[in-house]
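Here the complex is missing a single protein chain, while all its other protein chains stay put.
Showing subunit A:
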């Protein structure tokens, strides 16, 4: 045990004698570990942001639609256009399934403009749904009130607006009770949603919610373009009970197939989309990034390792006489071997530690000057240590064996 400290002390002494050389040698490892730690912590930061946002959005919803969110390859729009529309009655039937808590029909219109007196706000959307929309989508009504069943059935021309719209159209008055112009239709504001922020850079507060019955009246279903036929109309947002996704998905599929009268040999004519699918897609993308990192890491660590091997061979050559003396007075081959191995491991670890610190600093820097958020996890530090130690061992073993195998007499003769 004392000998290990002795070896470490001797190694550190050697590096002190060759400061610049040791530093240059570890540069490859420093660069490698720095890059890996910085990029990993950025990916980790991104992962955390995305999963937080998905959580906020309510990741346990299932959307019944004509199209899938995640298309692989070409979308045959003509075929999708032939699929039957999804209807409020479908939502009602799905809501009655044992595994389902609530289902809401939802229709929407994008890129529209809302007006109040001389003010207007554009690039916002109109959503038509029912009194359960806010619950299913995790919205809270901050002032005024939410819809009741009556608002829907009586087709009351009323709306609840997102905080972005409230801020733009009613900067210094309460919006509740005021009237808005929605593409030429008068709508009374009965409530304002609490601000929800962003999801993947998109505002979640820039829409007005109106009863779906009113939406149908204002904006009759158009079948003019193929896009209208595929993307227009309702989708059904479903909240399963106690987030038992799989049963819920199976139940919905079976019900919808029955409602559409599909025989066992026919394919589904609807899609079940979940936010989990988006998460999976996102994770697949970051996995590609991850593999790229591993490649960068591997290359730079190999380069760094070769640097270490080179300098250790130089060190063995320079210290041939010293090795001869040490062996002549009783150092065993194994002692010499472990001395040089410890030296290369420490050399690599010094590079690793500098790389970890620099990587963390770099990540912190990127976090402060850009919108990306970095998160350093403990496992990354361990990974940095582990990799550099492994490089030290792998590339140190050959020089160390060379040192250990020297014949003492020949080593002593060496000048």
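As a convention for this text, contacts are C-beta pairs under 8 Å (C-beta built on N, C-alpha and C of every residue); 3 or more make two chains touch, one makes a residue touch a chain; residues count from 1.
The rule is short, and it goes like this: contacts and distances are computed from a predicted model.
Going by its UniProt record, the hidden chain of the complex is named "Macrolide ABC transporter ATP-binding protein" among "Sarcosine oxidase subunit delta", "Acyl carrier protein", "Phosphate transport system permease protein PstA" or "Macrolide ABC transporter ATP-binding protein". Of the listed residues A:20, A:111, A:224 or A:329, the one in contact with the hidden chain in the full complex is A:329. Among A:3, A:153, A:222 or A:283, only A:3 touches the chain left out of the display. Contact with the chain not shown here comes from a single listed residue; of A:123, A:153 or A:407, that residue is A:407. Where subunit A meets the missing chain, the touching residues are 2-3, 6, 13, 17, 321-322, 324-335, 407-409, 412.
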